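Just one protein chain is left out here, and the rest sit where they should.
Order of writing sets the labels: A and B. Residues in every chain begin at 1.
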Amino acid sequence: MSQPLLRVEGLSKAYGALKVTQNVSLDVDEGQLHAIIGPNGAGKTTLIAQLSGQLRPDSGTVVYAGEDVTRLDMASRVQKGLARSFQITTLLAGFTALENVALAVQARAGSSFRFFRPAATEQALNDEAMQYLADVGLAGREGRVAGSLSHGEKRQLEMAVALATQPRLLLLDEPLAGTGHEEAAQLIALFDTLKSRVTMVLIEHDMNAVFALADRVSVLVYGQIVASGTPAEVRADAKVRAAYLGEEEVSDALG
Amino acid sequence: MSDLRPRLAPRLKLALVIFALLAVVPPIAQAIGEPFLIVVATRMMVFAIAALSLDLILGYGAMVSFGHAAYLGFGAYAVAILSRAGINDLLLQILAAMAAAALFAVVTGAISLRTRGVYFIMITLAFGQMAFFFFVSFSALGGDDGVALRARSTVLGIPLLQTTQGLFYVTLALLVAVFAGLYRLTLSRFGRVLTGTRESALRMQAIGFRPFPYQLTAYVIAACLCAIAGVMLANQAVYVSPAYMSWHRSGEMIVMLVLGGIGSLTGAMAGALITVGLEEGLARWSEHWRLGFGLILVLVALFSPGGLTGLLRRLNLIRGGK
Partner (left out) sequence: MFNLFLLQLLNGAQFGILLFLVAAGLTLVFGIMDFINIAHGVLYMVGGYVMAMMMGTTGNFWLSLALVLPVTLAVGLVLELLVFRRLYDRSHLDQVLATFGLVLVLSELVKIFWGSAPLSVAMPEMLSGSVPLAGPMRYPVYRIAVIGVGLSVAIGLWFVIARTRVGMLLRAGAANRSMVSALGTDINRLFMLVFAAGAMLAGFAGAIVSPILSVDPGMGDSILILTFVVIVIGGVGSVKGAFYAALLVGIVDTLGRMFGPILLRLVMEPAAAAQAGRTIAPMLVYILMAAVLFWRPAGLFGRKVSQ
């Protein structure tokens, strides 16, 4: 039995008395899409932040590809193939879509301590970036400044940038939030094709998407994992139903 | 193809116009019998070089350094110290000035860059003062009073800087070179990383960049280029004093950038020309010129964010009828 690509053990984080992550343990096998669901304020984004290296946990370990990465910063984890997308967009607003992606390609394609040749003339960077833009459905929009893109297009660009880091494990923080119907469908199709190549941890509110895509689902409530299993198992779990009681739309989806 | 160039092109054109106008200052000044204008224009260009260097870290790197005048001082004192040792060659002096500036910038930059925001502003200010006090108490170099140079530097043995015109054109050449170098640099891979860090340090980390080495490198490059301005300032005044590196100077350099508009290089250059011109103009008018100058700064900060560039942009928008 091979070890999981990502193994999280006993992860805890507190802000004063507020425990945002409580003793979370989680295994993600290579090639899986592991969804994490939970009500608002359950600590999903905080968990992603700790897995990606943006936040340091108080205790516990994150082991990625057999290596303890708990103390590594975000940039080092990204270089090892553990990348993330953001829920609140952090795109470089003054850069064009192409430049946003090309910069991510540049990060792993040779030294960036090059001072004279204009980066825009590096055809290899641009070609590869165009490919990722096409993958997410943004072909033809490469010249637009990121800040001027529509909300849905920003989500797509966010994905293109994440893909351009060539991740082995991709942490997706609500990638569908705020997308229109068509854009969401396009992204879901993209995740489906990616599944064969990239392992993913997905945080998402759209339950239809979650249950259509996920191999495994974990449920996070008040910083604790209350259930974990296949989509069918989780759907049938009494504790999950209790946790979601009152959130109508979700219980509909679970129903 | 979409890249940064189409957006920068108008600024590049404006910069070329500025260079062309500067180039004809000496003959015109001679023709109208006001050779003093050449001296003023030389000072303008010296500070334009300094402002350009600051724009790299402040405008492109979002590092608000309040101690940049220290590097002006390193450049000026390099001239004073080397000429006393019998080394008068401008190029050697520039190299030595850059080396000293780089050394100071690596150490203080590495410490300053551990901080952000108001901390960074205060720390760079304090390091600038540290350099200032070093030269103030260095009595061998005249201390507080400064020291006069025996002669201007030579270029490969030729006394090119001896005449007002020679000094002017050498300074202009350096200004063009610094501008061109920085222009290329801001478009390069390195420039993209630096600008990206300004827009979102978090995003840069999320795609695998650690901002620190890039920011520190930019900080050192800016220091070296500012030291060139210091070398020329010493040659222009034939005199070196710690006053070149006082915190008021650092403040003035920020003023130049903000007036001209940050992060466009051309704005920094225009801001420096305008600020020095304004100072010289107001100073002729009244000995209390700082009163008027200060008021202008307060008013610009309150009512015209983005300096002149911001003002022009807003006027453009109005004209565009949007």
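What we mean here is this: a residue touches a chain if its C-beta (ideal position, glycine included) is under 8 Å from a C-beta of that chain, and two chains touch if they have at least 3 such contacts.
Treat the numbers as computed from the prediction; the structure is a model and nothing was measured.
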Who does the absent chain touch among those shown?
B
Using the touch definition up top, pick the residue from B:Ile18, B:Ile38, B:Leu56 or B:Val258 that touches the left-out chain.
B:Val258
Could you tell which one of B:Lys13, B:Arg84, B:Arg114 or B:Arg150 touches the chain left off the display?
B:Arg114
In the complete complex, the non-displayed chain touches which residues of chain B?
58, 64, 66, 108, 111, 114-119, 121-123, 125-127, 129-130, 133-134, 136-140, 247-248, 251, 254-255, 258, 262, 288, 290-291, 293-298, 300-302, 305
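The rule is simple: only the chains that are shown with their structure count from here on.
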Chain centre separation (chain A, chain B; CA means) in Å:
43
Can you list the chain B residues touching chain A in their complex?
1-5, 184-185, 187-193, 195-196, 199-200, 202-210, 214, 217
Interfacial residue positions of chain A with respect to chain B in the complex:
52, 54, 73-76, 78-79, 83-84, 86, 90-96, 98-99, 103-104, 106-108, 111-122, 126, 142-143, 161, 164-165
